[in-house]
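Only one protein chain is missing from this complex, and each of the others stays in its spot.
Right, chain A next:
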Amino acid sequence: MNAHSMTVAGEPVTHKGEVLLSVDNVSLRFGGVKAISDVSFDIRKGEIRAIIGPNGAGKTSMLNCINGFYHPQEGRITYKGLRRAKVRPHQAAAAGIARTFQNVALFKGMSTLDNIMTGRTLKMRKGFFWQALRHGPAMDEEIEHRKVVEDIIDFLQIQHIRKLPVGKLPYGLQKRVELGRALAMEPELLLLDEPMAGMNLEEKEDMCRFILDVNNQFGTTIALIEHDMGVVMDLSDRVVVLEYGRKIADGTPAEVKADQRVIDAYLGVAH
């Protein structure tokens, strides 16, 4: 009767499993500006993959390509073994790719609960008519979804703000709610764009813990952009480094840290 244990999606996490998503020779241009040029890397099932690089390196553009917001002019992106044609963001979402944004994008006037509930939209089976009626099968369905959402609220420890409008919450909590909404989609691949930007130390540590727990408990594959090098080194299994739209390094945190080009990119080098 105690509903503590969370249901764990899928089988045990196999770190460094098969390739979930691969990016091959992708280039993205905005007019004459080359945001990404000829970048290739892959994301394996169950890993935490960090994308780092100085400002303007093309990190967010890369995420936007992955979830179908931008369409690269060259190269291809293969997800779960299928090469993708032009995918729209909602198709990517339906295929199990969820994301959070650099600057929080929540419905400010809605409660935490409702915001996370919107993450379930794609999973709703009953049509608009039944939903509006909120009776019979639609009600059963809502209870089912609410259960998932409550699990997430418990997981992220945001019970105390369940009914508060998110616009009133401090930034750190808004970021957590946004993560909650992404989790509500039960994604296979979770894209996090600077999940810890603007947080204080304690909030950062909480967020790190949540990211690790998501990876550990649900086996969700995570790709994240982050500037805090300490966080990146602690969290990620592998790191890809971009600079001026090009990939300059790819490997384990230790390898990347020792790479001369990465050090140059971050510390600057005399030209």
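Simple rule for what comes next: a contact is a pair of C-beta atoms (placed from the backbone, for glycine too) under 8 Å apart; a residue touches a chain by one contact, two chains touch by 3 or more; residues count from 1.
The working rule: contacts and distances are computed from a predicted model.
Per its UniProt entry, the chain excluded from the display bears the name "Long-chain acyl-CoA synthetase", taken from "Phosphate transport system permease protein PstA", "Alkaline phosphatase", "Long-chain acyl-CoA synthetase" or "Ubiquinone biosynthesis protein UbiU". In the complete assembly, the contact with the undisplayed chain comes from A:Asn216, out of A:Asn25, A:Gln73, A:Thr121 or A:Asn216. Here the missing chain is touched by one residue of A:Asp114, A:Glu150 or A:Asp228, and it is A:Glu150. Where chain A meets the missing chain, the touching residues are 1-6, 8, 146-147, 150-151, 153-155, 157, 159-160, 162, 201-202, 205, 209, 212-213, 216-217.
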